[in-house]
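The chains shown are only part of the set, and none of them has been moved.
Chain lettering (A and B) follows the sequence in which the chains are written, and residue indices restart at 1 in each chain.
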Amino acid sequence: MTKTKTLYFGAGWFNDKQTKAYDQAMEALKANPTVDLDNSYVPLQNQYKGIRVDEHPEYLHDIEWATATYRNDLVGIKSSDIMLGVYLPDEEDVGLGMELGYAMGHGKYILLVIPDEYYGQPINLMSWGVADSVIKMSELKDFDFNNPRFSFYDGAVY
Amino acid sequence: MTKTKTLYFGAGWFNDKQTKAYDQAMEALKANPTVDLDNSYVPLQNQYKGIRVDEHPEYLHDIEWATATYRNDLVGIKSSDIMLGVYLPDEEDVGLGMELGYAMGHGKYILLVIPDEYYGQPINLMSWGVADSVIKMSELKDFDFNNPRFSFYDGAVY
């Protein structure tokens, strides 16, 4: 029986490009025998009271909603084995950036996954540095989360 | 004689809007008697060997340049008293995000400054949560860095 690891699924869902990468990553993780997806943390499924501010803009100024959702995401990162970031080089996200820095502070292995068609494009220097490895989407289903290792991004950094 | 604090100047310089905010923040800090700007860290002035990749794209694949510049920025954050982020709500930056998460891990006080004309606009949830305070640009010159306190952003969060 293969050992499995849990992860924080850091991925955006705000436009078609993001949604496509989101779905590809999710499929790959389901196919990966070293991942325990049932006990992983998916932010979109953990918005406070099930409320998404993109659908309920009346919560944009709700301190209770924001505090709980923020704290929940931190719980997701600190309680998971791996910090996964689905990364689009030309749509880099400040929220994912902060999560990467937080994950680094708690000693999580940090893996960035870039869709094959964008792999190699320049990525931000701080994302480059904080990542323990940066792989292609097509490599995700076979990535061995039980033996995570360091490697340099095979692409540009600005 | 007023005590002074050092800071990491987290601000972008990649377009006119960023440059304008960059200059405004720098002016305000020079006028602030609680800031020790001479001993603060300004990333743009600390690119490895003085080379900026936006001017020298041949360094986009240079591991030595990237490693040294990344490590230097981390030194800047951990060696300074305060983590300052010049924040543009509609141009949020993944690099600043990672720096905020890293600064949180090292217990730095985190201050975000938003130009007055954008203050109140929605900001990312993780930036909202990691910030100890979010102020207007016009308040920066009088901010008391010797007595930093927590306050909620007086604006929206998504």
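Assume a contact is a pair of C-beta atoms (placed from the backbone, for glycine too) under 8 Å apart; a residue touches a chain by one contact, two chains touch by 3 or more.
No experiment lies behind these values; they were computed from the predicted model shown.
Tell me how many copies the full complex contains, given that 2 of them appear here.
Spelled out: 2 chains shown, and the full complex contains 6 copies.
Here is the rule we use: only the chains that are shown with their structure count from here on.
How big is the rotation, 0 to 180°, that puts the C-alpha atoms of subunit A on those of subunit B, in steps of 5?
So the angle, rounded to a multiple of 5, is 180 degrees.
Taking the mean of the CA coordinates per chain, how far is subunit A from subunit B in Å?
24
In the complex, go through subunit A and note every residue touching subunit B.
Spelled out, the residues of subunit A in touch with subunit B are 53-54, 60-61, 63, 66-67, 69-71, 73-74, 92-106, 122, 124-130, 152, 155-158.
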